[in-house]
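Just below is one structure, and these are the notes that go with it.
Of the protein chains in this complex, one is absent; all others appear in place.
Just so it is clear, A and B label the chains in written order, and each chain counts residues from 1 on its own.
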Amino acid sequence: GETADDAGEPEEEPAEETEETTEEPAETGEVITLEAVSYWSAHLKDNIPLHYFVDKVNEELGDRVEIVMLGGPEVVSVPDQAEALNTGVIDFLYFPADFYIPYVPEIDALKLSKVSPLEMHENGAHEFFDQLMQEKGNAKYFGQMNVGPEWFGIYTDTKIESIDDFNGMIFRTIPAYEAFLQKLGIECTRLSWEELLTAMDRGTIDGFAHSISGGFDIGVHEAADYLVKPFFYYGAASLLMNLDAWNSIPDDIKPEIERIAYEAQEYGFEWAAEEYNRSIEGMIGAGLEIIELPPEDAEQFLVTAEEAGWEEIAARSPENVDRIRELLTK
Amino acid sequence: MEWQLMALIMFAVMLVLLFLGLPVSVALLIMVLFGFVVFVDPALGVNHVINGFFSSIAKFTLTPVPLFILVGNLMFHSGVAMRSINCISKWMGSIPARLSFISVAAGTFFGAISGSTLASFSLLASILYPEMRRQNYSKAMSIGPILASGGLAMIIPPSALSVFYAAIAQISVAGILIGGIGPGILMAVGYSSVILLRVAINPSQAPKYEFEKISWRERFHSLAVDLLPAAFVTGLMLVFILFGITTPTEAAAVGFVASLIVVIGYRNLTWDVIKKTVTSTMETTGMIFFITITAASYSQLLAHTGISTGMVKWVIGLGLTPIVTVIAMLILVVILGTFMDQVPIMMVTIPFFLPIIEAFGYNMIWFAVMMLIALQIGMTTPPFGLGLFVVKGVIPEIKVKELYAAAFPYLLSDAAVITLLLLLPDIVLYIPGVMNLI
Partner (left out) sequence: MSDKNRKEKHHNTPVHRVLKWIIELPDKISFQMFLASGLVCVSLGFIVFTSSMTRYFMNKPIRGIYEISGYCLFIMTFLAIPFLLKTDKHVSIEAIKEMFSPRVQKYLDIFNMAVCFPLGLLIFVYSSVMTYDLYKSGLILFDTIEPPRYIFMFFVMLCFLIFALIALKKLITAIKEIRNLDGDSSTAGRNQTT
């Protein structure tokens, strides 16, 4: 009962295949069902580029492949998502790729990119990371969606006038930018997100960093008085697919999925820019004041951010750091 | 497979295991392993569940759970809590049903220091009941108030169960804790009204008795020596939160250190006290956290298989008005509470309830506090309840029927409080709102 779909598969497969398909309750073996999970809860806008991808795959390839959106952290809790993708409990994962650092430490470098995710397809960077993902992470890399430069900003109650003002302040951090903040002389502490507002309100912490995008929707501006410019790092949500699941897809569909993923990246890149503007305008409208560092300080701020980042990458992957830096610099 | 069928199979498996007397955590673990292997991934199901152990429990937000329990146990086993009862007793003049009122006052005061209901029940039952019996109080006026006011510890902050709720529901810990102040006081007022009413109808239930006259000088002395040091524990936590020295979650550690200071100050920190405190704390914590681990997988299993979404859509599709749905949920919690412990009820129901509450646009903290009161009722409803076990431990000869009768009027009072909260959400939300927590 083999169908034309299996034409591209190796010859020795059929025997096993029939055994598997007879176990399936329905004999509609032609449609491969794949499950997708997101880092973000369903109600958050961050998922929009993922939905673009999923809907388009289902629309165009629906008779061959179907992607089912299982949900967000309620399905697989955030700390377990990378593992679930790596082992194959889920097939697609849409998340900030730094959670994949335990498998592919080099992925951390994406935050330092000077090259857009679309340009990465041209200069070989995309291929490079895809290869690393396949070799070390048992994953197919589809690149970043919901992505943009100048991703994170520093939110504080103190009117920052120079870069030295950061020295000795206490910030709530996450691993992505902790090394940078430490270089500014900031003392880093970790708090749960639910306590951020109380901690800022009562002065337990002096500030925190957070993405500009999405900030307005979750009310980041309510926790602080000022947002410090310049913003730093390239932020992104990446789409990964379990490699075994990828390999099980008929070869003629693979390029189609890659094409749709690229279109989702194009869409996501534009959408993210609009979303970024909407968020920052919303926060300003709600009373958040933007303060700019003096030009020399601003430059030093960004250089420090980069240095801290590249030092981390060099420590994580001494063998690949030079190649990555070359690929991610224009 | 349809979600209804999967849900039916899994719930049937779990119910059978539970009713056969298997520990709740073990029954959940078996169901989760079964569910993930059969419905999600035959090859990786077991690994997936085991991998999830770490993230479900290694959460900073859960830190106050053992620490609040630790404080309650330390205050109880060291005798510091008993001192505060003595002080309250000295201040309580010659009123009718004196000991019953002391029980409510002590339950409220200790509830504001301790985050452990078990410690509260043990305290009231072991210290107040013998005296009540000596003075010929009826069961309704002795066991009733003890059962009623022991549960205040989980509504009035600090509360281990509130923190636990906030951690599962991912809502503000401070919000849910502070939101319990208004309702907690209201509950204490309700219990006092029940006592007043009963003693007015039938004064023989709580006979007046002669007790030593206490001078004002002695009262104030007792206040300073017996009550204030215990109040220092909560006071220090509040000060540290208000001045931003700690976050509400971290304040549990301040409470722990403060209670240690108080106990050392009384020179009561013996090896025996330490042993009893740590043992009882880890018994409760270990039990709660083992269930947490399995229940986290359980709620993920429901989400993974689409049962949660199916159920939510089904409930909303019933077309009940939102408020009727909320009432139905609370009644369900009370019913489950007659034969299940608080922690498993939360773990089993919250994954279903919250998406529905969210879809209706209700405030999460408001619902959480009402649900906590409904859970609190479950501690005193036979046949299964933490409060009942403790009281039975102190008074082995008591019959189930008598417990019903003793506890029932106070449950009506709780129901009245929940009704009030349904009508006036501000009783919960006003203080957190003023403090900018919601």
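The working rule: a residue touches a chain if its C-beta (ideal position, glycine included) is under 8 Å from a C-beta of that chain, and two chains touch if they have at least 3 such contacts.
Predicted, not measured: the structure shown is a model, and the values here were computed from it.
Across B:Leu5, B:Leu20 or B:Val434, the single residue that touches the chain missing here is B:Leu20. Within the full complex, the residue among A:Asp46, A:Glu74 or A:Asp98 touching the omitted chain is A:Asp98. Considering the full assembly, B:Val257 is the residue among B:Val38, B:Val257 or B:Ala359 that touches the omitted chain.
Mapped onto chain A, contacts with the missing chain fall at residues 79, 82, 98-99, 101-103, 168, 170, 173, 175, 178, 187-191, 204. Interface with the hidden chain, as seen from chain B, comprises residues 17-26, 29-30, 33, 46-47, 50-51, 53-54, 57-60, 62-63, 66-67, 70, 240, 244-246, 250, 252-254, 256-257, 278-279, 281-283, 285-287, 289-291, 293, 339-341, 343-344, 383-384, 396.
The definition used in the following text is that only the chains that are shown with their structure count from here on.
Rounded to a whole number, the gap between the C-alpha centres of chain A and chain B is 40 angstrom.
On the chain B side of its complex with chain A, the touching residues are 1, 40-41, 44, 47-48, 51-52, 54-56, 59-61, 166, 170-174, 241-249, 296, 299-300, 303-304, 306, 308-309, 351, 436-437. Here chain A touches chain B in the complex through residues 25, 70-71, 74-80, 83-84, 87-89, 190-192, 194-195, 197-199, 201-204, going by the rule given at the top.
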